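Worksheet: the structure to be examined is printed underneath.
Every protein chain of the complex appears in place save one, which is left out.
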Amino acid sequence: MSATQKTSRTPRRYGMVIDLDRCTGCGACVIACAAENNVAPGAARENDRNSISLLRVFTLNNPTAAGRRTAFLPMMCMQCEHETPCVTVCPQQAVELDVLSGIVEQMPQRCLGCRYCMTACPYHARSFNWGDPSWPAGMEATLNPAVAPRMRGVVEKCDFCQSRLHAAQDAAAVNGSLDPGIYTPACVEACPTQAITFGDWNDPEGALAKSGETFAWLEGLGTQPKVRYRSGQNWLHEMAERGGAAPAKEERHG
Amino acid sequence: MRVLIAFLLGLAGSLAFGWWGFPQLLYQREPQPLQYNHKIHIEKGSMECSSCHEVAADGQFAGIPRTASCGACHAEPLGKTEAEKILVTSYVAPERELDWKVYSRQPMNVRFSHAVHVNKAAMKCEECHGGRGSATAAEPFYRNRVTGESRNVWGPRMIRVGLKPGEGMKMSDCESCHEQKGVSAGCLGCHR
Amino acid sequence: MADMAWVPTTMLDRKFVPRGVTRCTPARFSLWLTPWCLLLGLGLWAAYLCLRDGLLHTNMDNRFAFGLWIFLDLAIIAFGGGAFFSGVLLYFFKLKELNAVIRSAVLIGFLCYSGAVTVLAIDVGQPLRAWFTFWHPNAHSMLTEVTFCITLYLCVLAVEYLPVLLRNRQFRKIPSFLVFEWELHKLIPVLAGIGAFLSFFHQGSLGGLYGVLRGRPFAFRESFGIWPTTFFLFVLSAMAVGPSFLLIMTRVAEWVTRKRLVLESVYVRLARVSGWMLTFYVLLKSIDTMVWLNSTSRRGGFLPWEYYSWEPFGVWILFVEIGLFGFVPALWLMRAGKVNTSWLIAPALLACAGVALNRYVLTVQTLSLATLPFDEFLSYTPSWQEVAVFGGVVAYGVIVYSVLYRYTRLFPQEQER
Partner (left out) sequence: MAIGRRELLGLAGGAAVGGALSPVPWKLLDDSAIWTQNWSWTPTPVRGPVTEKFGLCTLCAAGCGVKARCGSAGVFGVAPAAEHATGGGALCPVVYGAHQLPYHPRRLRTAIVNGHAVETKEAIAEVARRLEAAGAKAAILDERPGRIVSALYDRIARAKGGTVVTLAQVEDRSLRTMEDLAGMGPGTLGYDFEHAALILSVGAPLLDSWGSTGRMSRLWSRRVETGKPVFVHAGSHWSRTAQLADRALILRPGSEAALVAALAGKLAIEPAAEITGLSPASLSDLALRLREQAPALVVGGGEAASSGLPEATERMIAALNVAIGALGRAGGIVMRRPLTGAPQPPQYLDRVPDHSLDLLVHEASSAGIVAPEALLRRKLAAKGTLVRLSAFLPEAFGPNDVLIPSTTFLEGAEDARGARDAAVETWSYSDGLSSVPASALPPAEFAAQLAEALQVKVESYEELRKARAAAIVAAKRGHVYRHAGGERAEATDLEKFEAAMAEGAVWVDEPVEPGPLRAKIDAVDWSAGRPEQPSLIAVASSPRGSLSVLPAVPLASKLDRETRLYAVPGEVRMNPRTARELNLRPGDSVLVSTPFGETRGRVRCDAAAIPGQLELGACGDGSQLVLEAMGAAEPGAGPTQAAQIRRS
């Protein structure tokens, strides 16, 4: 079942459609995300498994001979809506599905760092602060004042740039409204090819409703992610439908 | 009998320490940079809270005013008090910012939207800040040595009952008000 | 005790040793403890490093968020299950032979649980906030259930063991201790009941931890009510290996002390109980595996063969767990009394290995396997700090067990060989 067909659970159901045919894998979203959310620059020990990556871009290789050779897959928290795997497992309500926006919230200040949510997440969208985040001397001046840096020993993840939602909410409140409407997360703003469309799945006139046929990764798990993808390339659809990786009998390039 | 006396002695000793000595140890008194009189600004200056603590058109809350906005009126001393002289000579003239200790300062991870509470919910400043806006002098500021936060966040007494507005600003205080008014903000509504 | 300060150590030592049994000299005892203390010291140092700098001292990462420590916790809590199950058998099923090992069982349970909780406190990123689970519990989380039950059960075990401790010669001199101990003693069956109840839930919830992982099709299982099948399988497997582990530990204690600590019939009883429970567990586990392979996993979009196509986790691991470490020891243990008792340690070891393997598979294999179709198989090697903390916990168990063996009467049937 597509996220577009579901009945509304929350007043807003923010989500994304990412056009994989437009993504060139430049990584602007990755850096913009890190800068926006006060992610510290990688220390020497940091790699793709122990760093803080709220948004990652995976490189996918076309296993079939036809079509484009490579696709780049930006992946952040998929904001699962049904049986959200990380929400049910957290022992102390540090993870919740927001009642207003449908965003899966992660509260670093409540988190005790058990990492159960990380094992529960099928998309590996969560990062753990293995050590204290640190910036070179003086670089604290470049921290975003609307985002609290996380401390060591807690899990963090994409929250659709909550600080920007807050700013939109504040601006709306000046005019007596609580509804922030559509705002722009950092990755959406940074994407040079406009591959990411951000919107509200509840809005029948919105950008997401007009995004045409979309698919999600690991739909079989039934978690109804609100971040969905679009592509005209068949091999990507086929790959997304298949759960679990099969070991390559031999390397994919012959 | 002697055991009982010893027991009571121990009991009394640790109760006394816990309820009287411990708070003395826990909090550190810090001076405000200036004796500020809210009342005189409201009465003589016929100002409102929002004259200095304003919500901007884009919803940002200015918080504590910058020295420049004090200087708008206080370019020259407006009275003969010592504080007035200090303000003009030490801050306004050299364009130095005042290092106010903010009683209601919340930790970094708390997001409080004045725009939502003042503009949308039409709440009065006193509902959270109490009578601070009509005080004639800056009351002492106490910093919790463990958390580094203002004592007003927890409240003046160890036991958190009978708190007046402006005294307790812990998450549970926010929550109980939100519950009363039937508005839920979720976690990220108030955290960042 | 201030008035004893002048007494030479040897004399002091002798004053605490229970009447009617002999113990080795303090020097010899210290020699035995020295390596364990060194290991404990190393573990404490490693733990300190992790608390000081954060978990960057471990080799866990975002993809291998659980590692050696969680596996260790799961395994020793399963082994510690002997404590609650022996209590149930003794107080509710009136298997009087178990009186001979019940104190040892309770102590082992306490050591296993306290060790597990200690490791958990290092394993979480923010131990100072661990109490949030009690203040803001998420009722839907299996981990909440685990935390509540383990904490409470640890208290129960401590209270259960207290009478044994208080029965030490020196403590008996204090009349109020004696009265306290007597009152407590009457409570023991009640405590055993509460303990059994708590154990049931947390052993189960530990299994549930994995069974509810919808996002990890390798671990996800069908559920009855709110509990996935792994909940019940974990309870059963803990019941099955608890007695086996007790059997092993008693044999090891006999070997180390060179004494006969319990009668042979106790071993036979433990083995038989273990054997029957194991048979029951393995049968259910086999059914569960078939359902999972043919239905649960397929509905999630995962073909079972995919799980076993990554070396080294081939299908063999399934057969070893259920066959070699399951049915084989089950049948062997059930025949206790008909086979040589001194050989029973072998099937008991196999049974324990089987349950440890089960916990290993659920922890490590679950995390190794890719969920996303383009993802790769992962591996992880624990850092020395992780291994040292692990070793420290083992050393802690050995030291406390040795000291309490020396100064309290762990085995009522203890006799010189």
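Think of it as A, B and C in the order they're written, each chain with its own count starting at 1.
Definition applied: a residue touches a chain if its C-beta (ideal position, glycine included) is under 8 Å from a C-beta of that chain, and two chains touch if they have at least 3 such contacts.
Because the structure is predicted, anything quoted here is derived from the model rather than measured.
> Going by the touch rule at the top, give the shown chains the omitted chain contacts.
Taking every chain of the complex into account, the missing one touches A, B, C.
> For the full complex, which residue in C:A27, C:L128, C:L263 or C:V403 touches the chain that was left out?
Spelled out, the listed residue whose C-beta touches the missing chain is C:L128.
> Touching the left-out chain: which of A:I103, A:V147 or A:A240?
A:V147
> List every residue of chain A that touches the chain not included in the displayed model.
Residue positions of chain A that touch the missing chain: 19, 21-22, 24-28, 30-32, 34-36, 38-39, 41-42, 46-48, 51, 53, 56-59, 61, 68-70, 72, 109, 132-133, 135-153, 186, 189-195, 248, 250-253.
> What residue numbers in chain B mark contact with the hidden partner chain?
2-15, 17-19, 22-23, 26, 56, 60, 62-63, 107-109, 144, 146-149, 154, 158-159
> By the contact definition given up top, give the residues of chain C that touch the hidden chain.
Residues of chain C in touch with the missing chain: 1-3, 126, 128-129, 131-132.
By our rule, only the chains that are shown with their structure count from here on.
> Which chains does chain A share as contact partners with chain C?
Chains in contact with chain A as well as chain C: not a single one.
> Based on mean C-alpha positions, I'd like to know which chain lies farthest from chain B.
Following the centroid criterion, the farthest chain would be C.
> Report the inter-chain centroid distance for chain A and chain C in whole angstrom, where each centroid is the mean of the CA atoms.
Between these chains, centre-to-centre, one finds 39 Å.
> Using mean CA coordinates as chain centres, what's the gap between chain A and chain B in Å?
37
> Taking the mean of the C-alpha atoms as each chain's centre, how many Å separate chain B from chain C?
51
> Counting only residues that touch at least two other chains, what does the list for chain A look like?
Residue numbers touching two or more other chains: 93, 110.
> Under the definition above, what is the set of chain A residues touching chain C in their complex?
Chain A reaches chain C through residues 45, 49-51, 53, 58, 60-61, 73, 83, 85, 87-94, 110-116, 118-124, 126-132, 151-155, 217-223, 239-247.
> For chain C, which residues count as touching chain A in their complex?
Where chain C meets chain A, its residues are 53-56, 58, 60-66, 123-127, 129-130, 132-133, 135-138, 140-144, 147, 209, 212-217, 299-303, 306-307, 309-310, 366-367, 369-378.
> Show which residues of chain B lie in contact with chain A when the two form their complex.
So the residues of chain B touching chain A come out as 55, 57-61, 107-109, 111, 113, 115-116, 119-120, 184-189, 191-192.
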